[in-house]
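If you scroll down you'll find the structure; I have some questions about it.
Only a single protein chain was left out; the remaining protein chains are all shown in position.
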Amino acid sequence: MNTDTLIPKNFNKLLIANRGEIAMRILRACHELGIRTVAIFSDADRNAMHVRQAHEAYYIGPPPARDSYLLIDKIIEVAKQSGAEAVHPGYGFLAERAEFAQACLDAGLVFVGPPVNAIRVMGDKQTARQTVKAAGVPIVPGTEPGLDDAALIQAAEDIGYPLLVKASAGGGGKGMRPVHKSADLADSIAAARREAMAAFGDDTVYLEKMLVGARHIEIQLLADMDGNIIHLGERECSLQRRHQKLIEESPSYVVDEKLRQQMGEVAVAAARAVDYVNAGTIEFLVDRDKNFYFLEMNTRLQVEHPVTELVTGIDIVQEQLRISRGRRLRINQADVKMSGWAIECRINAEDPYNNYLPSTGQITASRLPTGPGVRVDTGVFPGYEVTPYYDSMLSKLVCYGETRSEAVLRMRRALEEYRIMGVKTNIPFHQHMMDSHRFLTGQFDTSFVEERFSMDEREAPHQLDAAILATLVAHQQGQKASQIVAPGDRDTSNWKWLGRWERLQK
Amino acid sequence: MNTDTLIPKNFNKLLIANRGEIAMRILRACHELGIRTVAIFSDADRNAMHVRQAHEAYYIGPPPARDSYLLIDKIIEVAKQSGAEAVHPGYGFLAERAEFAQACLDAGLVFVGPPVNAIRVMGDKQTARQTVKAAGVPIVPGTEPGLDDAALIQAAEDIGYPLLVKASAGGGGKGMRPVHKSADLADSIAAARREAMAAFGDDTVYLEKMLVGARHIEIQLLADMDGNIIHLGERECSLQRRHQKLIEESPSYVVDEKLRQQMGEVAVAAARAVDYVNAGTIEFLVDRDKNFYFLEMNTRLQVEHPVTELVTGIDIVQEQLRISRGRRLRINQADVKMSGWAIECRINAEDPYNNYLPSTGQITASRLPTGPGVRVDTGVFPGYEVTPYYDSMLSKLVCYGETRSEAVLRMRRALEEYRIMGVKTNIPFHQHMMDSHRFLTGQFDTSFVEERFSMDEREAPHQLDAAILATLVAHQQGQKASQIVAPGDRDTSNWKWLGRWERLQK
Amino acid sequence: MKYFTTVGDQQYTIEIDHDNKILVNGERYDIDFQPSPEGSVYSLLLNNRSLEGLVEEREDTWEVLIRGELYEVQVQDERAFRLAKARGTVATVSGDVNIISPMPGIIVAVPVSEGEHVSKGDKVIILESMKMENELRAPRDGVVRRVFVQAGAGVEKNQTLVLIGDPDAQGEESDEA
Partner (left out) sequence: MKYFTTVGDQQYTIEIDHDNKILVNGERYDIDFQPSPEGSVYSLLLNNRSLEGLVEEREDTWEVLIRGELYEVQVQDERAFRLAKARGTVATVSGDVNIISPMPGIIVAVPVSEGEHVSKGDKVIILESMKMENELRAPRDGVVRRVFVQAGAGVEKNQTLVLIGDPDAQGEESDEA
């Protein structure tokens, strides 16, 4: 096996090479396993939750990621300085950079992730396609590697429209452009190259047929160093906007036990083709006839891993840490049981009523929903500043139910309870989706959000109530203000400090 | 069947005859099922979370429960005024008062609970013992009903010491006194009678043998109106102080599949003996040889129901509502699967370092732990006033793990994350317990907390850190104060409002 | 006191006369209004119906968050309402519109040029921020009067990027609209 780049070691201190909710997620798993944590932070994150809750924290640079969270040498230096024995990259940033995994190994640090070679092969989308195709995995029709613009435009005629321009180094929808007619192709290739260069420093792109009406369904894998690979069933992530996932669920409405088994076996074969170790995900497109095609492999933890955790009861991040410590998987495929249903809504700082424009500013209030069947993963708190430097996801709201409809009803309840103020959020988008007949009946594909879902139809139901509340507050503040003229009236300055005022009312 | 006192009806509006975390728990279940909620509140609770989140709220009287939450006529009147069609009593207050269930029925309201007769029979602990004994259920040796002090003192000689004086109408440890030698018996009977009279308006007491080294293990039941009764496995609640449960878990360390089945069958038989309907719990004592004895039946939702929800995936409160709507149970005994392990810590406002004295005051900060496998049920928020009128439980912190040790490790993590300030809490007690070797190895019984667990051994590990933090804050506030003399320096008043200050630093 | 309160296209007349009563468009309600000790949370019992909302003032607008939805509310007392009416500034929708940057970022492209006619929904600016290209679109039909930025420029939050004028108005007089 080509896993000689992994050093199993029973590490007790780990550096988290990330920020935000995923840094908190990793930190919690570490603390639960008795592993001490080392956080890193940019100037924008001195007050971040992961910095305050880690055992140690080191400053690494200015807010832009290229000056801090993407600095491989600096992060390795901090790891050595702090005495960390392992590094968890989270997702995004350096998670799928083979050179970072290599740098960890060179420094004698355990990289909590797959072997360097697996990252490298799967990181280049075109090489990945060739590799899994050779292992018998069905792939979406598309171009061969290394074509220039002219050759791509030529090849597009054979593939046919609609098609996708995709960055070879891409991921998370960056450097990806749908093209519906040949007239738009050249512009889209240019845009994709520009975005790919900015995001990944590599502007190689390729074309892939766009499967109309297809659903995005992925298989979660766990693989240990002894070559045991199991899958934890599927997640459906079809609800996307501009290739950014918004809502994920497990299981999928359209996957039955037989299809799950087939997709699981193919996913395991794809992973085996690169001698995969640790947690990873094979993304598939599933067409209306339930044919499925390999899309790409994510050689890291996924944002949406919690839905799988809720239906299988398995803690994927703890499993990652165990695997990297050299332990064999404790369970085999037959032990994996899915029960109930879990849905995740990504709560983003963006305005669903205004073309989903990102929203920045200080969070003035944040109260998380809680109670039965609700999980929130977040790094946000009252006073947190949403900056333009990092992505707009504030939290992941995950709900569990015995059935899909119970999970949906619980999600509605949790969305109503969730309060974030100071920036606009996409909570109304999720509320509208949870009310949507097509969502409830599972009738959607990857184009649903962009093409057949509109917030214009939504009637925000509390206009009168909002008017009354605002008027009462304005009235009360006006009354307060008019009292300020009275000298020595100390209470006016305590307007927001209700304790005293309230007592006067009683 | 004697369930003619239950009216099945597909109600759509429900009055919650309770407050605090359990009112929130019921409210959430209702909202998830599309049932509108009516809250009631005393003067102490105008700002309570259940009042603010319910669809409607009605004032019912002054803070003492006897003037508000125990006023049967007033509550029925509010139910009728609001158009509520059903009433959920929660636990405590009126939950086990047969006359309240009867009053609901008389007013044409669905009582979300068992038939009046079942409450009445099980509510009198002595009648309950006779009834289940007749159904073949083993009971703890004790006195017959209706003895006076002299007869009780006489009977004690036969039973032997140690023994318990228990209020016939009791529950939750109220009106209960352990007696270790005959010299203390008369005083203990007097104290138990006094407490029972104050709490239940009935000073009947009886004696029961105290089983040394026994564990408190209870079986959760669900029963529908068609006579289907299933059990959801056991909960172990041995960790108690003065008969108040502090930590509960499911499954129990000492119950194997065979014992679970036996206890489950006996529990179902006990429930059947009173034609039980809805959720209920049979409490048992289990001795060192795994003999089990009926202790009492709680004819209501239990505080500790969440641990069962986490290991079975079943939402017990939603099941209660479905049953009361006349639905058949959706599952049978074979469908009930327990998987993983759940532990609940009751977070109380009390000082574990000072004889667990209750602590009152305003909550100045409350941040709940979150992330994977953590559930918090609470009605507390920053600004909440802990009053002496109601019990001292602030919240229930419940953690799930694939194994018991994973649940314990997660609980440690969650307890560290939990921040409540303004009152003292028993979080250090729970932390100390989670570190205790005997707890970790399951070596405990109902006397463990009181007799073999001491907080004196605990070394609070952060004294130096606390000293440094306090000194830095004091220093900074002193510096600020000395700057106030500078006229026109507006920022000093914004000391706590970091936003601006922080920006200056950048 | 009498207030004229606007939410979206709805306007309400709200009179607050006594402590425990209000009139909404003439209809009387019992109220029990309580700020909560939790920051900007307010609780209102309106004929026993329980409403909870977060209310914050932001640039002369009241933002109200109720059950996940954010409402922007204008509250004017009688005097302010009459003054505004006299000035004709109640609910303006015509005139010039500035396209402003909703966040700091870098201008990727400006697909329009000065003098060009645009329709509602046309792309006017492509702004890179939060690792995404974001499209700013024309809020209504009009003519591009000014373009203040060019591709590659860094911009601050709330910076004016493009001015779109009324297609019928004359160029330089649009300030008075």
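Labels for the chains are A, B and C, by order of writing; each one numbers its residues from 1.
Everything below uses one rule, namely that a contact is a pair of C-beta atoms (placed from the backbone, for glycine too) under 8 Å apart; a residue touches a chain by one contact, two chains touch by 3 or more.
Owing to the predicted nature of the structure, the values given are computational and were not obtained by experimental measurement.
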Review point. So which of the visible chains would the left-out chain be touching?
Key: A, B
Revision key, fill the gap. Given B:K181, B:K258, B:H437 or B:H462, the correct residue touching the omitted chain is B:H462
Practice item. Touching the absent chain in the whole complex: find that residue among A:G326, A:G383, A:G442 or A:G478. Key: A:G383
Revision key, fill the gap. Residues of chain B touching the missing chain are 174, 191, 194-195, 198-199, 242, 244, 355, 357-360, 364-365, 367, 382, 388-392, 415-416, 418-422, 424-425, 427-428, 431, 460-478, 496, 498-499, 502
Point to revise | Residue ranges of chain A at the interface with the undisplayed chain | key: 39, 46-47, 51-59, 82, 362, 381-384
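What we mean here is this: only the chains that are shown with their structure count from here on.
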Study note, to complete from the structure: Averaging C-alpha coordinates per chain, one finds the centres of chain A and chain B separated by a number of Å equal to 37
Point to revise | Gap in Å, rounded to a whole number, between the CA centres of chain C and chain B | key: 48
Revision key, fill the gap. dist(centroid_CA(chain A), centroid_CA(chain C)) in Å evaluates to 31
Check your understanding: Considering chain A alone, which of its residues make contact with at least two other chains?
Key -> 367, 416, 498-499, 502
Check your understanding: Tell me, which residues of chain C touch at least two other chains?
Key -> 34, 36-39, 41
